[in-house]
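Note that one protein chain of the assembly has been removed; the remaining protein chains are unaltered in position.
Order of writing sets the chain letters: A, B, C and D. Residues in each chain are counted from 1.
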Amino acid sequence: MKEKRTRTSAKAGLPPGSLVHIGRSIQSQSTIEIVRYNTEQFEHHTYKAAADFPSLPQDDCVKWIHVHGVQDTELIRFIGDSFKIHPLALEDIMNTEHRPKIEDYDQNLFFTFRLLTIDPQSALHQEQISIVLTQNSVISFSEDSGDFFNPVREQIKQSKGKIRTRGADYLCYALIDYAIDQYFHVVETIEDQIATLEENLFKNTEDNLLSLVRDQQRTIVAALRATTAFKESLSRIIYEESPLIEKTTLRFYGDILDHLVSIHDSLENSRENNASLREVYASQLSLRMTQTMQILTIISTLFIPLTFIAGIYGMNFEYMPELKTKYGYLIVWIVMLAVAGSLLWFFHKKKWI
Amino acid sequence: MKEKRTRTSAKAGLPPGSLVHIGRSIQSQSTIEIVRYNTEQFEHHTYKAAADFPSLPQDDCVKWIHVHGVQDTELIRFIGDSFKIHPLALEDIMNTEHRPKIEDYDQNLFFTFRLLTIDPQSALHQEQISIVLTQNSVISFSEDSGDFFNPVREQIKQSKGKIRTRGADYLCYALIDYAIDQYFHVVETIEDQIATLEENLFKNTEDNLLSLVRDQQRTIVAALRATTAFKESLSRIIYEESPLIEKTTLRFYGDILDHLVSIHDSLENSRENNASLREVYASQLSLRMTQTMQILTIISTLFIPLTFIAGIYGMNFEYMPELKTKYGYLIVWIVMLAVAGSLLWFFHKKKWI
Amino acid sequence: MKEKRTRTSAKAGLPPGSLVHIGRSIQSQSTIEIVRYNTEQFEHHTYKAAADFPSLPQDDCVKWIHVHGVQDTELIRFIGDSFKIHPLALEDIMNTEHRPKIEDYDQNLFFTFRLLTIDPQSALHQEQISIVLTQNSVISFSEDSGDFFNPVREQIKQSKGKIRTRGADYLCYALIDYAIDQYFHVVETIEDQIATLEENLFKNTEDNLLSLVRDQQRTIVAALRATTAFKESLSRIIYEESPLIEKTTLRFYGDILDHLVSIHDSLENSRENNASLREVYASQLSLRMTQTMQILTIISTLFIPLTFIAGIYGMNFEYMPELKTKYGYLIVWIVMLAVAGSLLWFFHKKKWI
Amino acid sequence: MKEKRTRTSAKAGLPPGSLVHIGRSIQSQSTIEIVRYNTEQFEHHTYKAAADFPSLPQDDCVKWIHVHGVQDTELIRFIGDSFKIHPLALEDIMNTEHRPKIEDYDQNLFFTFRLLTIDPQSALHQEQISIVLTQNSVISFSEDSGDFFNPVREQIKQSKGKIRTRGADYLCYALIDYAIDQYFHVVETIEDQIATLEENLFKNTEDNLLSLVRDQQRTIVAALRATTAFKESLSRIIYEESPLIEKTTLRFYGDILDHLVSIHDSLENSRENNASLREVYASQLSLRMTQTMQILTIISTLFIPLTFIAGIYGMNFEYMPELKTKYGYLIVWIVMLAVAGSLLWFFHKKKWI
Partner (left out) sequence: MKEKRTRTSAKAGLPPGSLVHIGRSIQSQSTIEIVRYNTEQFEHHTYKAAADFPSLPQDDCVKWIHVHGVQDTELIRFIGDSFKIHPLALEDIMNTEHRPKIEDYDQNLFFTFRLLTIDPQSALHQEQISIVLTQNSVISFSEDSGDFFNPVREQIKQSKGKIRTRGADYLCYALIDYAIDQYFHVVETIEDQIATLEENLFKNTEDNLLSLVRDQQRTIVAALRATTAFKESLSRIIYEESPLIEKTTLRFYGDILDHLVSIHDSLENSRENNASLREVYASQLSLRMTQTMQILTIISTLFIPLTFIAGIYGMNFEYMPELKTKYGYLIVWIVMLAVAGSLLWFFHKKKWI
């Protein structure tokens, strides 16, 4: 949490439509990648500054403008003006902590959602992706400067699947689908982790188990929040049938929804399993504590009667016939061993030891 | 979990519509069974390869194509092309971990759901069944190569019930109905198991009781997930009244829904009973622990006052009149027995022993 | 549970529409009672076999056919054919474990629900009642051969209320109303039982209290399941306004719904109270356990310091001035009593004893 | 619970429409109060018997007939006949344990709800109020013979507010509003009580605290049941816009709904706070128990090592050099005090004492 971070409250009091970057501050320059293609041609250019940005021809090509980094207010405003993106959408693009949603601005559809990735140490990494779909362009924004969508660009370049034969709505689908597919990694990593945690929990080899379980709980809740909101928006947008998405393409959006529902289900299931892990942890802990107390108490219980017997023959009565006999001491030892043995046998029969 | 298994994340990054088998890898060849029938005639053929597949005549017969095994990408694509099945449906057929659903692809209705069976050791076995219903054909897919639907084929062959007088929509119903009927075995096995577990729990004869209860919980949750999603899809499809299903047949689909609702209810009930078993287990455990501690403490408590009395007469005071008397020792014994007796009587009255 | 019982899974694999009796096997013959009435006339006949069944005249009389016992497949099929009852309805009539529902088969309305009675030992008894309402006939089926609906027949015979002036829809209402009225006994018995249990729980006079509470929980859940499903079906059927029920009669069905809602509310309330009883039981148990341990510990704690004092003067040092004094022994007793007294006073002040 | 009470099950088996009083039996005669008013005139009469009841003129005056007591079957039937009240409404009027509801009988609107009052000892008192609203009359029924609605009558008499200028629908609103306003007393009393209970709970001055908390829980649940059902009915009736209520008056009914929603919210909040009180009580109890055990154990733990030391020098070895030294005894005392001191210091540092 030591990274620099602007929070939503920073915007309180500014007039509506003010563009302020909210979220992690990333020290790198924004870049813009432009891809133009139709069934015949394919072009790909990278620009570093808004000034270099070319005017795009009004042809039947699908145009995909991808902006890496959303911290540069000027650039975002420039892109927004060029493609007539609504000021409120621009605000949401720069607010990288916005909850996922899809909004229909008549001229264009605005998608914002989270890219979820999970590293081997099971820490969830979230990045905001925003996509604006217009008649024949897709403008996408990623928080980080990494080249996440490169595989999709390669698919277009190599004409894999039907992507070159279809419009901007299908490109937009392909981008979202590619991003949502990453969620399966997250879901499966969490499921594997639960299995491992459960095993360890019964072996109790790790001391920080509870903290791992609680970390996982946070990961699951975060993943669920990202999934739920986007799922609901998507389901609404599919129902409303925007004219920007062709009917035959809509079915593909339905397929994403299907994935989201299934991811959501798995996450809910993981959440319950995680809760159940915490329960098991608590009961294991309490069980172990009680067993400890039991063993300690058994030790005490064993010696207290013996001490009593020793106490008997420590009394100073003048007339105690046993004290005078030759084998008295031996017999007392035998008695004490017998008592100890009986108790041990009793404890054993009761399955206490 | 040692079986080979492909997971959903394996598909991340592939272009949409890529056919990849997901789920348990099964080492057996796919086979295809074709049944053609109307009120007069009945034909049944089995094929091993897509190449052998005959061209089916365009007559009024109902055609039922059943594919055993969904790992063969080429075969699935061939079947998909022959019957104009949507690429997304083909993807779902090959993804044997897909959640149950019914989708209306205008030309055909696509059903995918789980066949649930339970073995005597109460392990739930899931298999995915997919069915495509077109105007006068039914194409069904089962994950395994076992001949699960044979009884339905026999019913057709022997003209039992009204199946020969009705169309593909009724055949499709008959297949689903036959599969869902298996759920009752699952529900009843779970219910019997709960009764047995509860009995054992109060007798406490088994050490692994909690693990059995937790296994059962997982079985119930899995069965519920399979049931819930299919129930919802079915209820929606009945409400929408697809033209592929005749109105008089629709009522039979409503009957399946009825069964699913009732299965769902029973499973929910079992889930609550299972949760209640875990509660009882926890409280039984805690009760037993406390009783153990109580008995141990009672033993200590009995001897501590006696040890004190012995301690008194172990003191070395020069002037202790009792020590000189002849019956002092005897009397001390009597006092100690009296104290012990009183305590035992007190504990007994309090119902502690 | 030793009674003979056929379970739903017995039907798996049979072709749809197969009539199989499911539920408790009852060793008695089915009988049929036929009542015909209008404002002027009233007829009542009892038949033992389907063969005796007369052909009913097509007049304006309301016909009420009541079948005792639903195990006789032939009889049920005969009745079904005579009154054109849908095969799926016949299946449900013979499945006495079917969940309550109302189904509109255009030609007739099919009701199936549970008759709940509770015996003085608070065991819930369930019986399935099925009713088919056609234009001017009511065909009712009861699982048992007891003459449950006799009071309604008497009302008709004696022309009590408006029943003779109204049609089959009102008769059907009267039957259901009469059956649902029995639920109030169940609800009130449960409520009384909770009051008794709560009282006993604080007195703790019975050992099997928890088992009584758990039995009651099962009774409540069963009653709730019977109520909920029927309530929902009834509410839907009222909303849909079937032409088989006149508008002025519909309001009476609304009154049954009112009763069901109120019964449902009371049962939900009882369920919460029952859960709260279990909570109280658990906390009472834990309280008592802890109090026991406390008293035991108090006894030990009282004697341990005294034993220490005795131990002091049991030491064998040569130079221990106290041992030589005349009143040493007496003083030690006084000190020990003082210590014991102080501890008891301290424990008392702390309200531990 | 010693008061005489008829329960709902008393009605089971009677033909529909049978008028039976259900609820507390109150030993007092019913009285009828009739108020007639318009902007100019105001009349008020009290009658003791149905026979005295005058025929009311058909003028533009608003007529308000209030009946104290609903046990007199004859009177209720007479009123019902006079104003054409539906038999089912009459049944509900006499069933003083009916859940709140509003029903639209075309000719009139029927309201039944509970008047909630709370006494200083925080016992909830419920009384059923039923109101029938017709074109220009309001017929209200109260269970008790107390003059609860007198303040409203005074408002009419003194022409306070707009009541004299408006119709029966507004009078009906004024009556309900006046009754619902009493709920705020209930809500606030409960909230104050929770604050007091919480304070006492941390001071633990009262022994019957848990029973008070449980009593309060019952009060809250009862108040919630009364509120929820009426709120839902009212919200439905406002949505349906009955012709009996003018549009400008409807907004006032919306205001009652507003109050009910806010009361409901507060009660839900109180319910959660009450549950949280019970939790706190349980944890306080367990905390105190554990502290007790801890102190007792500390006392034992302090003396056990000391007793051991004393035991050492109680041994009878011939060669024990310490026993012969002059200051041995003194040194042992010092050692024992040091051990005791160290233990006390250790316990103190650990914050156990």
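In the analysis below, contacts are C-beta pairs under 8 Å (C-beta built on N, C-alpha and C of every residue); 3 or more make two chains touch, one makes a residue touch a chain.
Remember, it's a predicted structure, so these values are computed and weren't measured experimentally.
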Inset, instruction - Just name the one of D:50, D:238, D:285 or D:304 that touches the chain not displayed here. - result: D:304
Inset, instruction - Can you work out which residue in D:28, D:196, D:290 or D:325 touches the chain that's missing from view? - result: D:290
Legend entry - Which of D:5, D:84, D:157 or D:185 contacts the chain that the document leaves out: D:185
Inset, instruction - Give the residue, chosen from D:173, D:230, D:281 or D:329, that touches the chain omitted from the document. - result: D:173
Legend entry - subunit D, residues in touch with the chain not shown (by the definition above): 151, 155, 160-163, 173-174, 177-178, 181-182, 184-185, 187-188, 251-252, 254-255, 258, 261-262, 265, 269, 272, 276, 283, 286-287, 290, 293-294, 297-298, 300-301, 304-305, 307-308, 311-312, 314-320, 343, 350, 352
Inset, instruction - Could I get the residues of subunit A that touch the absent chain, sorted low to high? - result: 7-9, 11-13, 15-18, 86, 88, 91, 98-99, 101, 103, 105, 214, 217, 221, 225, 229, 282, 285, 289, 292-293, 295-297, 299-300, 303-304, 306-307, 310-311, 313-316, 320, 322-329, 332
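Keep this in mind: only the chains that are shown with their structure count from here on.
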Inset, instruction - Could you check if the interface between copies subunit B and subunit C is built from the same residues on both sides, meaning over half shared, or from different ones? - result: different
Inset, instruction - Would you kindly tell me how far, in whole Å, the mean C-alpha position of subunit D lies from that of subunit B? - result: 44
Inset, instruction - Using mean C-alpha positions as chain centres, tell me how far subunit B is from subunit C in Å, no decimals. - result: 27
Legend entry - Sites on subunit A at which at least two other chains make contact: 314
Inset, instruction - Draw the chains as points, connect those that touch, then say whether the picture is a line, ring, star, complete or other. - result: line
Inset, instruction - Identify every two-chain combination in which the chains touch. - result: A-B, B-C, C-D
